[in-house]
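Every protein chain of the complex appears in place save one, which is left out.
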Amino acid sequence: MSETEPVTVQIRTWWQRVEIKRIVWTWLGLTVLLTIFALTVPTRLMGPPASPTMRAVESTMTVFSVAASAVMALVLAIAVYSLIGWRSRGSEPPIGDGPPIRGNGRVTVAWIAVSTGLTMFALIWGLGEMQSLSADASTPNAMVVNVTGQQWVWTFSYPQNGNVESEQLYLPVNRPVVFHVTSKDVIHSFWVVQMGIKIDANPGEVTKTGVVPDRLGTFDVRCAELCGLLHAHMETQAHVVSSSNFAAWITAQERRAS
Amino acid sequence: MSTTTAAPTAGHHEDVDTVGRRWRLGVGFIIVADASFVAAMLFSYRYLRGLNTEGAWVPHGSATAPVWSSWVLAAGLVISAVVFRWGEKGIRDGDSGRLVLASAVGVLLLLVVGVGQVVQIASFPFAIATGAYASSMYLLAGANLFHLGLTLFLGLAMWNRARLGRYSATENWQVGIVWLWWAWIALAAVFSALTTSFIASPAVGG
Partner (left out) sequence: MSTLNTEPLLGIPAAGGGLMRRLNVVTAAGGGLVLALVGWAIARHFMLADDFGPDQVTVITMVCWAVGFMAGIGAFNGPIGWLRGRDLTSEDELFLAGKDQGIRRYFRFTTDHKVVGIQYLVLTMVLFGVGGAMAMLIRTNLISPNSNFLSPQQYNAIVGLHGLIMVIATIIMVTGPFGNFIMPLMIGARDMAFPRLNALSLWMIVAAVPILLSATFLGGIPTGWSGYAPLADQAPPGMDAFLMTIIIFAISSAVAGANITTTVLTMRARGMTWNRTPIFIYGVVASVGLAIPAFPMFMASQVLLGLDRTMGARFYIASGGGSPWLYANLFWLMGHPEVYVILIPAIAALMELTAVFSRKPLFSFNTAVLGIVGISVLSVMVWAHHMYVSGWAPNLNGAFMLTTEMISIPTGMLFLVILGTIWRGRIWTRLPMMSTYAMLWNFIIGGITGLYLSDVPVDYALHGSMFVTAHFHYTLMGAGLTGAIGALAYWFPKMTGRMLDERFGFISFWLVQIGFNVTFMGMFAVGLAGQPRRVYTYDNLLATGNFVSTMGAYAIGIGMLFLLYAVFSSWRHGELAPSNPWGSKTLEWTVPNPVPLENFEVLPVVTSDAYGYGEEPFEPFEGPPRPDKLEPAHVGSSADEDSTEGARP
């Protein structure tokens, strides 16, 4: 590229090079394919969300994947084209060197600028999400559930509901809940899979996380920190039910306890 | 002589100063690694003190160690380092005798501090299992003892080698490096005494 021509002319002549065209088309094609993948696969694997938290998680996965598609497609397009258009055929050594390109200031600056921009985007997106989720979790009329992990069982107690204890987690739908989590022995991790919340259970400390379950159904509660022999079996279920069913369950539990 | 022992070019003579600078750099990196370990221990003390998990940093009813004892030991180490430094300066002026004397006195001081360190450990008014503070005190005391042991080896080597005339005004880079290490362990003891001077946790435990 001649340095004396105006930038627009340079770009136009650069674009007209055959190899650039082929790489760009490959890039676009791969971006489309990867974007389709990004829009469909992660959310399908993660399953229907059971809380706004999980919805945020799934949308973040999708958005980040879409943004990453173009990046990955670029890397692949150049790599693939190099094996077709620039390859020295055969196993004999090449019979000449390539062009002595030591660098390209514009490309380098552009590359760093774009990657910085994408990073800033991811950061701001993430911070925004964290902001809205913490706002959700700290609502004053949140129901409190104490979660105790121990090798290899989860126990839930409801201090605001007659200190009912249970090994199954029952929650009323659409009501913010805050979990106070601790452990009796080693580190466990309280994970409600479809609600997208997780917090470690530490001995001697109480950690907190909150969520608003907004879908009725039965969901998985698993331990996410290796805690010994039967870590794989340290799971139970979270039942999200209507407020009236929840109240009925509480009453039944209280009656059973007395 | 000691040039070629250090030279990586078995028999190819290298300039003494080059070899000396190379070794000083290498030992500098080893000190960085050791400093990182010391920092980790001091960080542990501060962190556990700050958390005061279940109020058991210093459990109710248990005793703490007198702060002055760590400072006395640290002072002893500093003095031994200063003494050795006097010897190192001497050899740079060509005075081998001064190095011999300084090494001997330095080693003796290390032994005294070593004994003192053992006495400190033996007279801790708590067991290692009493609580996190107690465990940390044992850890730091033990680490100091380990440093002392290594330095004792180096000090003895300095004394013996100086006695045998291995060092001169032009050939003394090994002495300089031992001084570097000696100064570091004295400094580490001072940092340790400083950190352990603050005992009571600012946090209400539990």
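General remarks:
Chains: A and B, in written order; residue numbering restarts at 1 for each.
Everything below uses one rule, namely that contacts are C-beta pairs under 8 Å (C-beta built on N, C-alpha and C of every residue); 3 or more make two chains touch, one makes a residue touch a chain.
Every value quoted in this text rests on a predicted model; they were computed, and no experiment measured them.
Among B:P59, B:G116 or B:G176, only B:P59 touches the chain left out of the display.
Which of B:L48, B:L77 or B:L148 touches the hidden chain is settled by the complete complex: it is B:L48. Residues touching the missing chain, restricted to chain A, are 19, 42, 45-47, 53-54, 56-57, 60-61, 64-65, 68, 71-72, 75-76, 78-79, 82-83, 86-88, 91-104, 107-108, 111-112, 115-116, 118-119, 122-123, 125-127, 129-130, 133, 181, 185-187, 189, 191, 193-194, 196-200, 202-205, 207-209, 220, 222-233 (touch as defined at the top). One chain of the complex is left out; on chain B, the residues touching it are 1-2, 4-5, 8-13, 18, 21-23, 25-27, 29-30, 32-34, 36-37, 40-41, 43-44, 47-48, 51-59, 127-136, 138-139, 153, 156-157, 160-161, 164, 166, 205.
Please note the rule applied: only the chains that are shown with their structure count from here on.
Within the complex, the chain B residues that touch chain A are 53-54.
The touching residues of chain A, counted against chain B in their complex, run 204-205.
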